[in-house]
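Our next item is chain A:
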Amino acid sequence: MIALLTRDMRLAVRAGGGFGLGLAFFLIVVVMVPFGVGPETALLSRIAPGVLWIGALLACLLSLDRIFALDWEDGSLDLLATAPLPMEAIAVVKALAHWLTSALPLVLAAPALGVLLNLPPAGYLWLILSLAVGTPALSVIGTFGAALTVGLKRGGLLLSLLVLPLYVPTLIFGAEVARRGAEGLAVATPLAMLAGISAGAVALLPFASAAVLRINLR
Partner candidate 1 sequence: MMPDLGSYAQYVLSSYAVSLVLIVVLVAMSMHRARKVKAELEAIEARVKRQSGERATRNG
Partner candidate 2 sequence: MSFWEYANPVKFIRTTDRLLPWLSVTAVLCLAVGLIWGFFFTPDDFRQGSTVKIIYLHVPSALMAINAWLMMLVASIIWIVRRHHVSALAARAAAPVGAMMTVIALATGAIWGQPMWGTWWVWDPRLTSFLILFLFYLGYIALWSAIEDDDTAADLTSILCLVGSVFALLSRYAVLFWNQGLHQGASLSLDKEENVHDVFYFPLLVSIAGFVLLFIALVFLRTQTEIRARRARALQARERLA
């Protein structure tokens, strides 16, 4: 399992692996927002938590279709299926690799982008925390979506259509934690819900992803 994880991460950071693309996309989305809504700092600081969450979510979405598609095309997925690894483990490792290479950089970059949007000082800690707790859910849900669309020729758009509705609860609670944190309100309830969704998704969705992969490989 560790071998698969290190291989996927190595592939992601090598040329053509798309590492950093998501990060750049996150930056551009955040930079575009003031052009759209106007440069007024009070407004920007009010919407900053939500914008940062949506930007991170979209940046996550961008790299989902690479999770299985490349391994599918070059036959690695077939070979992995004959390897002594259960499909569930493959799904978990793939999601983890996606989280480490795509989501974690977003979590770390979010405070810098928060500065651009005048995020209130109280909000930084909660922004990072909510993203750190919520993005694992985004990665495993995305892995499930990628597994569903792996055999399809034009799966990218369909993948977004399938995954985005599944992202709704995570987004709501995650952005709520960041918003309440920025406004100095209590964050315990949404944070608990967010952690619950993440834990539940990480624990259960790999089984669904594995089932779907088996169907698609057949």
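Basis for inclusion: all candidates are chains of the complex that A comes from, given by their letters.
Methods note: a residue touches a chain if its C-beta (ideal position, glycine included) is under 8 Å from a C-beta of that chain, and two chains touch if they have at least 3 such contacts; residues count from 1.
Only a predicted model underlies this, so the values are computations on that prediction, with no experimental measurement involved.
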Key: Direct contact with chain A in this complex, candidates 1 or 2   = 2
Chain A residues touching candidate 2 - in the complex, by the definition given at the top = 144, 148-149, 151-152, 154-155, 158, 161-162, 164-166, 168-169, 172-173, 176, 189-190, 193, 197, 205, 208, 211-212, 215-216, 218
